[in-house]
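Everything below concerns the one structure shown next.
Shown here: the complex without one of its protein chains, the others still in place.
Take a look at chain A:
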């Protein structure tokens, strides 16, 4: 291969056939592979231009075709999402009382204190993302809790239903607002929770119910016997009067007795 010659120097013409110069002068001593950018030989330039890559274009541009509907773009193959949803379902199953509160950002220490006080009453504080909770709820029977899960929320779950203590703790924290609760599968609003807290405990309520119910049957026996008891009392009084009448006036036994006997 002969070295490519820079422009400015022509091939030395052989003086006679078969004679080639011994030396081929190269201007400025630059080689084929240089550190600076070197212009390609014209023939090479032409070759490169001809063999440039031409991207394949579809006959109909994709804009003109009907849009491809990408159904089910985000499928829940995401294992983490599934795990979180399972946790949500567990929380709803295991706990009797679930309260939903609005969470406005709180300083960290207050958060820790709040968690501590609620823990004392066996209430756990849980954070769940709305996007995870919404599909779980829409399929379960808690459909009416769906509109609650907008904006930042916090869930207070507990196995006991200590509404009074929970309200007291939440009143001390102004940044957490109770929105609603689901106690024993009953959906309550904030007002409902306050009323529920004011109710007497279950044992007291049961005692009251039993007392009210047993009030009437305790009176039945006396009711049934009342008429005959009344009659016996009247007869007793009658006998007493007769005896008193006998004692007072033993002189007039027969005329006092006969009109009374006729009665």
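The rule is simple: a contact is a pair of C-beta atoms (placed from the backbone, for glycine too) under 8 Å apart; a residue touches a chain by one contact, two chains touch by 3 or more; residues count from 1.
The working rule: contacts and distances are computed from a predicted model.
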Undepicted complex member, UniProt protein name, chosen from "Large ribosomal subunit protein mL53", "1-aminocyclopropane-1-carboxylate synthase", "Adaptor related protein complex 5 subunit zeta 1" or "Metal tolerance protein 1-like isoform X1": "Large ribosomal subunit protein mL53"
Contact partner of the left-out chain, one of A:87, A:102 or A:161: A:102
Based on the whole complex, identify which of A:151, A:172, A:209 or A:235 touches the chain you can't see. A:151
Which listed residue, A:123, A:157 or A:178, touches the chain dropped from view? A:178
Only one of A:121, A:134 or A:190 touches the unshown chain, namely A:190
Which positions on chain A touch the chain that was left off? 100, 102-105, 107, 144, 147-148, 150-152, 174-175, 177-180, 189-192
